[in-house]
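For this depiction, one protein chain was excluded, whereas all remaining protein chains were kept in their positions.
Moving on, here comes subunit A:
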Amino acid sequence: MADKQQQVVVKRARHKSSVKDPGTPGVLKLTKDRFTFMPNDPSSPVKHNVEFRTIKGHKFTKDGTKQALLNLTQDQGGNYIFEFENFPDRNVCKDFVASAIALSGEAGRTVPEKSAVPIQDEQLSAAEMERRIKLLQEDSDLQKLHKQFVIGGILSEAEFWATRKKLLEQNYSRRPKQRVALKNDMWSTKPLADGQSNRVTFNLTPEIILQIFAEKPAVRQAYLNFVPNKMTEKEFWTKYSRAEYLHSTKNVIAAAAEAAEDEELAVFLKQDDMLVNEARKKIRQVDPTLDMEADEGDDYMHLPIQDHGLPRNDNKDVLDSQYEPYRRSFSQHLNQHAAVVLQGRVIDVELGDTRSVAEALARTKHAELAKDASDVYLDKERLERISRMTEIEDLQAPRDPAVAPLSIKDPRDYFDSQQANAFSTLGDTVSGAKQLKCSVSTREAYCSLKECISEIKFQGLTEPTINSEVAFKVLNGLAQNISSNKYHLGRNPNESVLDSLPKITREELLLHWSSIQELLKHFWSSYPITTKYLLTKATKLKDAMSQIYPKLQEIKESVQSDLRHQVSLLVQPMLQSCVFMDQAFCCRP
């Protein structure tokens, strides 16, 4: 019902307060200066009559998406969302709205915003827009460039981002997810002991159960064996808790006593045989050719504090051997815990079902064992390497050299004395040299040398060694020398003239540098100028560049006099590039 250039557009639409809202059906009527919406249901309160003057922008979904939406935004943030029955309808309204907004004095600018409704000439996905916006927010220099060129109309968005694809991709794939490791607070699962009663409560969560199974293979094995045949899960954990409690009291004898009575409890109280086997296997795999030299730093015997700072109680009572298996070793537990933490999470099973967790762990352990056992090749390689490392060099036969010997001329030709060159050295002294004339024969020279030595031998050193005035002069001279060097070369060689400029100037210079680079890049990429589009682009770039030129001159003038020379050296290539671009543009074919 609408054709181009007309005054009124009437369409059926639904007004929605938000994208998800089903909306109220009605009729939308657009005229040159206002739009009205009348709902089908007369009793509905959703009636709108809004002038286009107050509408600042419009947004719309892409053709082909689920909903044909048109969103008219106001300055204060209010918006009107209309859903149309089909896309052609929506597009007609969209065009009308655009022209209406333009007519009512506002440029029909479409503002890129953070909502899920993107607008651009290019087909951009929301994710892409987000990435660009995030990148701009994070890098303020990039934002300045973007503002200068894209908003200033010199470059288009597409061109600006065309050279920065890598940045966008990088941004996207950053931040791999970090996984949470096992907790350390096995050590602090102190049972909650009620003060009043004689009850001790243990809290076992699936996480803790996983940790227990990972660190104590004997417990895991016992679980698989006992539950559900011999006892229920609750009973199992009760017994385990009892064992833990006994351990925490550090009463070895009581532990032994209880173990003797209850067979299953004994499993928890005794030392873990499976762990011992694993440890033995690991020790066998250590490379025997590892050369560890001990020196005085490894002398642990004579440290004032025994045992690395841990107080050793020398009054260890020697228990009967029958109690030995029930003694717990703190360092062993610590090592085992550390080994498990370093391994990370080996299984992926849900933690709810204890049995499946135990089985999964057991399976992984078996797989590891099987792999080790079947690795005969690995063993062979190790043996070979060991035999290679331990061979005694003296007893080896000389090996044939694999390379041809390099023939170099006799080095004595180069190290010979200066006799032949005594004459030639006379003319070769460094700048500003006065040549020393020695008109004394060798013998006389040696004589005087020896005389000097005997003079000192008999007279001793001069007293004072040095005159105080001379010393003072020397110190002054050195101090001046060092401070003038510092002045010229900078406090440290890494400091550049940029750091000695005031902050604003420095920022400006850096911004100009990066803008010039950007302009040059785009300028040369548009060569050779074959189409009109390229010509306009090149003209725009050249104009932008010629605007920078006077700014640079200004900066040069405004700098302090002592830095001026160095700053002008810095600014020189920038000025040159402005001039060259100008020339290149004017001289184009």
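As a working rule, contacts are C-beta pairs under 8 Å (C-beta built on N, C-alpha and C of every residue); 3 or more make two chains touch, one makes a residue touch a chain; residues count from 1.
In the analysis below, contacts and distances are computed from a predicted model.
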item	value
Chain excluded from display, named as in UniProt, from "Origin recognition complex subunit 5", "Centromere protein N", "General transcription and DNA repair factor IIH subunit TFB4" or "Serine/threonine-protein phosphatase 2A 55 kDa regulatory subunit B"	"General transcription and DNA repair factor IIH subunit TFB4"
Contacting the left-out chain in the complete assembly, out of A:465, A:530 or A:561	A:465
Contact residue for the chain not shown (choose from A:338, A:383, A:510 or A:579)	A:510
Residues from subunit A at the interface with the omitted partner, ascending	141, 295-296, 299, 301-302, 406-409, 414-418, 420-422, 424-426, 428-446, 448-450, 452-457, 461-462, 465-467, 470-471, 473-475, 477-478, 481-482, 485-486, 488-490, 493-498, 509-510, 513-514, 566, 569-570
